[in-house]
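Submitted below is the structure of interest, expressed as structure tokens.
A single protein chain has been omitted; all remaining protein chains appear in their positions.
After this line comes chain A, so read on.
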């Protein structure tokens, strides 16, 4: 019987294992992927600019492009058209950009952290918490304007996520994708039950709430945009910081730890970003579905699973999608308006079904 010292010969297995030493050629495929990502990013930027332009130029009242340009560049003469463009359409477009960006980025983060293709900020209790906050503000304090709702929606979103995170990390092994999704689903159900309990007993609250809950950009002035802007900015920074960690977490928590990632820290930063982004967006516009769910799936087609690309690109597509949906809502039922939340649901549902039929949905 041989001892371990003469192990060497048997280790030299039959050849064919190692290629010749030297640098591997960088492959055409990798280059191609890099190029398609850059191209996609460029396309998204163009799309956002076009959507923003449309959002400023198109409305229930027809204003010529020349007049729009004049209103933007030369506010000296306060004509009616100047006021409409500067006081209504510009803040509405800015808010749409911020909210779309937030929802897209939050969706990409939520899907990454829950490793769930149906991951949506709503899955983490943010939307339900915000809804409960708004209902309580209307019912108990008689708050009645979007600018007034913001803080309560935000507080509700924060409470919702903190509860989901602490419940989800209570068990052994801390916050895992599964425990987070379960805690989110359970708490959302509880919050919505409470919302309904209030609304059933109080028709005045119901009247005010139903305009908030459809999700709209209309009627939100520049004050709302300024209120949520700092939170969205902070959320975007955290999201970009979190993106590389998500690439590691996607390999499984054990591998991520083995590669030096502090899992608890990454989860905390990610959830903080989702709360800030989705909380601020929901506070400003009410719950808007589908952006966070659909956008990352579309973006993944050209970015692949790399979150460094997926997260920012989801933000851009989210912004473009929200603005386009808002513009559509202004056009389709002229002279009335369809709220952006409704347009998105009408567009999003068939689109999502088409996406499911075309390719297998993938998580993270």
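Descriptive notes on the structure:
As a convention for this text, contacts are C-beta pairs under 8 Å (C-beta built on N, C-alpha and C of every residue); 3 or more make two chains touch, one makes a residue touch a chain; residues count from 1.
Definition applied: contacts and distances are computed from a predicted model.
Missing chain, UniProt name from the options "Heme exporter protein C", "Iron complex transport system ATP-binding protein", "Alkaline shock response membrane anchor protein AmaP" or "Cytochrome b6": "Iron complex transport system ATP-binding protein".
In the complete complex, the hidden chain is touched by one of A:261, A:282, A:314 or A:339, namely A:261. When the omitted chain is restored, the residue from A:83, A:251, A:333 or A:349 that touches it is A:251. Interface residues of chain A with the unshown chain, by the touch rule above, are 1-8, 10-11, 13, 16-30, 32-33, 172, 244, 247-248, 250-252, 254-255, 257-262, 300, 304-306, 362-364.
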